[in-house]
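Questions regarding the structure given below will be posed in turn.
In this view, the complex is presented without one of its protein chains, the others remaining in place.
Entry: subunit A
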Amino acid sequence: MADEVVLLDYWASMFGMRARVALAEKGVKYEYREEDLRNKIKSQLLLQMNPVHKKIPVLIHNGKPVSESLIIVQYIDEVWRDKAPLLPSEPYQKAHSRFWADFIDKKLYDACSKIWSTKGEEREAAKKDFIEILKQLEGQLGDKPYFEGEKFGFLDIALITFYCWFHAFETCGNFSIEAECPKLIAWAKRCMQRESVSRSLADEKKVYELVLGVQKMLGVE
């Protein structure tokens, strides 16, 4: 019997994109369902499948829901284990990837959001935090082609989905991420050459338009 895979998602969500990249890496066919988050409308299905947090992404595999993007990516890796392993097999390296993916979730999102949702001194402080976090991640990358070495994997997926938002951050914050973190941008461009990534990430211009729209609503420019 064929697997039935549905992904509840929002086109601009860097968390949803992680699931998309993982599914693409594994060559899994799935049905993509867009939630209308811009208008704050959550479908009955989303509320049923993620009653605790009511958030996307939710992966529904043969009717059973999995929530939280990094948990989804690990689930995808474990179920479709015959192709493209995403997590390292060695426990210490796995722990290293999990630690830094957790770091990204703890620190990066809040720092980024403040760049476009605040102004003046608060925005400058957010830019500084953001660059510091990226520099720490760039330090972990070192001279390797990907975070885990020669192969694209879990930690690359955790971070690369923020890349399509960089244009919005740079324009709002009036700075160049490449000037501060050239190795990281080189890594991002390398990842973008993978079809799983280029097809899963949102168009950066559309993301910027979205940010402009939200800024107008919040009264920030």
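The rule we apply is simple: a residue touches a chain if its C-beta (ideal position, glycine included) is under 8 Å from a C-beta of that chain, and two chains touch if they have at least 3 such contacts; residues count from 1.
We take it that contacts and distances are computed from a predicted model.
Visitor: Unshown chain, UniProt name, "AP complex mu/sigma subunit domain-containing protein", "Glutathione S-transferase", "Elongator complex protein 5" or "Exosome complex component RRP41"?
Guide: UniProt protein name of the non-displayed chain: "Glutathione S-transferase".
Visitor: Going by the contact rule already stated, which one of A:Y32, A:Y75 or A:Y109 would touch the omitted chain in the full complex?
Guide: Reading the full complex, the residue touching the unseen chain is A:Y75.
Visitor: Of the residues listed, A:F103, A:Y146 or A:F175, which one is in contact with the missing chain?
Guide: The one listed residue touching the chain not shown is A:F103.
Visitor: Need a quick check: the contact residues on subunit A for the chain that isn't drawn.
Guide: 51-53, 61, 64, 66-68, 71-72, 74-75, 78-79, 91-92, 94-95, 98-99, 102-103, 136
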